[in-house]
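Every protein chain except one is present and positioned as in the full complex.
Let's look at chain A:
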């Protein structure tokens, strides 16, 4: 991994180093002091990549220590141990849980150089002026607070931001087109008896319940007020439908880890299931046909961002702002987008991607040459297009954002019952 890092870095130096330098704000700190600064970041594995830490050391001079945890531990730590971190890399629904504890500090928007270029989803909630806002914990609803020390969320954009968006994507069902042999267009297909014993869903309650809701709504069985914040009645109905399906043998297995989902799909045990985008890539890289199927009802989306600990002050705080500005300046965005995620400021990332990569990942165009990941794996051949199309096609049809419900504990107990039923 280190080796590919150097190759990539050499490439970047040749191509776009100048662009990086001009995009960065003027350094605010003395070089010798910066070297002594260490910022501790923790978060879920998706964007906690060592390559980012190395690049920070190179570009900004200070040290970024990163810890990857699962989302439950991340939530707990952000809520209970504010002194154990400087930067929290969390999802927006976690922010909704954690912000009221007062452990994070709001960020001054006027210090964020590329704020104007951040996509609308994270500001007023609208990707384009005519888009509709999806259900669940939409990022903009927890993205701002009224004032510096406020613990309640603002209803519109203010000068104080809770999280700086970093990474997001739209999730849907993965299918094996070679084993299904017909078009799949709706979430309800997950419970279609045609796929009895060949379907799967993920065994992570907070995300699984959302996929279930998409399915129940698509079947026409339940109309949810807000899929991201269900009532007990809605939760009961949802589980009743899925428990019946489970008893009838609809599911082959449930999966909890990334690898399990890849193996289920690759071995043909399962032909339709909830899946994450990199898992599709992993199945494809084994030479097996697998599609991240866009569905009529839309996507279940998620987004993450970085927040600052309340205890950050002085030079460390300045360094953290430098880090945020650097994060949005394009290199990380390009790095993430070449893995199939999206960057909050796509414009700056464009400079760190080839025209072919930008066309494939962002614009949904046919690849003109082989597409490789930042780690060197071949992800697509010339002529392939991305499942779901362009950024606007995919992020424009989000039906629901990952969320945390008021009835979370009730839902968790019902989830346990569902697994045991």
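Convention: a contact is a pair of C-beta atoms (placed from the backbone, for glycine too) under 8 Å apart; a residue touches a chain by one contact, two chains touch by 3 or more; residues count from 1.
In the analysis below, contacts and distances are computed from a predicted model.
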Name under which UniProt lists the unshown chain, selected from "Putative spermidine/putrescine transport system permease protein", "2-oxoglutarate oxidoreductase subunit KorB", "Heme chaperone HemW" or "Multisubunit sodium/proton antiporter, MrpD subunit": "Putative spermidine/putrescine transport system permease protein"
Residue in contact with the excluded chain [from A:63, A:76 or A:285]: A:76
Of A:36, A:185 or A:416, the residue in touch with the unshown chain: A:416
Absent-chain contact - pick from A:109, A:180, A:253 or A:315: A:253
Absent chain, residues of chain A that touch it: 70, 72, 75-76, 79-80, 97, 101, 197, 200, 203, 205, 246, 251-256, 263-264, 267-269, 408-409, 412-413, 416-417, 419-421
